[in-house]
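Would you mind keeping the following structure in view while I ask a few things?
A single protein chain has been omitted from the complex, and every remaining protein chain is retained in its original position.
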Amino acid sequence: MKALQDKARELLAGGAVQVVIGYGRGSAAAARAVFVREASAVDALVLDETCLQNLAVYLRKPEVRRLGKAALVAIPAVLRTILQLAAENQVSDGSLIALAVTPSGGEVVPLATLDAVEKHVAGLDFPRGAAEEAELRKFAEMGLQERRSFWEEQFSRCLKCYACRAACPLCYCERCTVECNQPQWIPVPAHDLGNLEWNVMRAMHLAGRCVDCGDCSRACPVGIPLQLLNRRLVDEVYERFAFRSGMAVHGENAMSTFKPDDPEDFIR
Amino acid sequence: MPEFRPRIVAFVCNWCTYAGADLTGTSRMKYSPQVSIIRFPCTGRIDFMLLLKAFANGADGIIVSGCHPNDCHYSSGNFHARRRWIVFRALLDFLGIDVRRIQFSWVSAAEGAKWARLVNETAERIHGLGPFTDYHRLRGMGVE
Partner (left out) sequence: MTLARIGVFVCHCGENISATVDCAKVAAEAAKLPGVAHSVDYKYMCSDPGQQLIQSAIREKGLTGVVVAACSPRMHEPTFRRACAEAGLNPFLCEMANIREHCSWVHEKGEATTAKALDIVRTLVAKVKKGKPLQPIQVPVTKTALVLGGGIAGIQASLDIANAGHRVILVEKEPSIGGHMAQLSETFPTLDCSQCILTPRMVEVAQHPNITLYSYSELEGLEGFIGNFKARIRRKARGLDETLCTGCGLCTQKCPTRRIPSEFDAGLGLRPAIYVPFPQAVPNKPVIDRDHCTYFLKGKCRLCEKVCPTQAIRFDQEDEIVEAEVGAVVLATGFDIKHGDFFPEYGYGRFQDVIDGLQFERLASASGPTLGEIRRPSDGKVPETVVFVACAGSRDPAKGIEYCSKICCMYTAKHAMLYKHKVHQGKPFVFYMDIRAGGKMYEEFVRRAMEEDGVQYVRGRVSRIYERGGKLVVKGADTLLGARPLEIEADLVVLATAAVANAGAEDLAQKLHVSYDAHAFFAEAHPKLRPVETNTAGIFLAGACQAPKDIPDSVSQASGAAAKVAALFSRSELVREPLVAVVDRQAPPVYSSCVGCFLCQGACPYQAIEKEEIRNRDGGLIKTVAKVNPGLCQGCGTCVALCRTKSIDIQGYSHEQVYAEVLALLNRGEGDA
């Protein structure tokens, strides 16, 4: 924590950045985002196991961009988000400094270029917990009807509040498909059909892009395990196309490319 | 209870499958009238949302068909479509939606007989699966 505060102070005092986006103490147990603009205020920065939010979500917000060049406290998922955003032309080289950290503390690695982020990410592991693996396995073993019932129950609670969208750093579109009304792709009210369509669309639009940070699930006020949908597609894209998002600055997108020998056992 | 007649929408590309279905007609081969075709320039154009819309509006089954790999009129639209369907199927299956409701295929302009066979077999399978009430009942209140 001290190392992070020192680094933030140095960057702000020296004028290398105008804002440090990091984690601070919120009113509840979870950490919340803070925007530190003065070297004297770096004490507000914290770093512990509660620091899970994907702060990259702020990179494309005009209000944040107006603050000037930013240093972004970046846990591993955030680093991958930065690369994915770069691959999608949403962040440019030199527009930010990533302060690579892990929630458990340790050293702070400042990464001033996208290439440096890419190199750093290449050296990281992105292990998936045993509990998460078990959960996906549980779904694979469920019957079709059981899965159907599970999700029907989950989606019946969806309020269409779009908190999942607001939390997702890759949902940066200025006009989402739900906002299109000619034609109206997704019905506006929160009902079973519209909720299903919204969630299918969200997952499809994140296929090959999602970095599995989990902020959608954490943001959902009614506790729908949205990350599971994304994670299922992260696996599908990896297993079928040997592709992982957010690993390269100039990475292709799994869904906008193809291989002539992609599997087609389901096509007659 | 009236006999169940499935409604099946076929999303096909203009250059191969649409022409293949034309050939089925020219050859006077017969198939189930429960399938109707919507024409697209290429399978690459087919938005997954349209498939959801078809189910929501009463389709019991869907056929998606285009040019065989390497025969795409636009050289690679079908390859992009194939990737999209791989992911889409995985997602639907994960959500407990029966992917047997959607038949993907490649039917070339020369495969009139294949088209007839594909339609009949799909119609038969959908008939066996019954009406897609699981999905249709989602059209609850307030749906246009």
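Here are a few things to note about the model shown:
Here the chain labels run A and B in written order, and each chain numbers its own residues starting at 1.
Just so we're on the same page, contacts are C-beta pairs under 8 Å (C-beta built on N, C-alpha and C of every residue); 3 or more make two chains touch, one makes a residue touch a chain.
Not measured: the values here are computed from a predicted model.
The chain omitted from view is touched by exactly one of B:59, B:97 or B:126, namely B:59.
Contact with the undisplayed chain is limited, among B:41, B:69 or B:131, to B:41. Looking at B:80, B:114 or B:127, the residue that reaches the missing chain in the full complex is B:80. With the whole complex as reference, residues 88-90, 172-177, 180, 182-183, 185, 205, 252-253, 255-257 of chain A touch the missing chain.
Where chain B meets the omitted chain, the residues involved are 5, 7, 9, 18-19, 21-22, 24-26, 28-31, 33-34, 36-42, 44-48, 50, 53-54, 57-59, 73-77, 80-81, 84, 116.
As a convention for this text, only the chains that are shown with their structure count from here on.
Centre to centre, using the average C-alpha position, chain A and chain B are separated by 34 Å. Per the touch definition, chain B reaches chain A in the complex via residues 48-49, 52, 56, 69-70, 76, 79-80, 82-99, 103-106, 118, 134, 138-144. Remark: chain A residues 139, 144-152, 177, 184-185, 187, 189, 191-194, 196-197, 200-201, 203-204, 207-208, 228-229, 232-233, 236-237, 240-241, 254-260, 262-264, 266-268 touch chain B in the complex.
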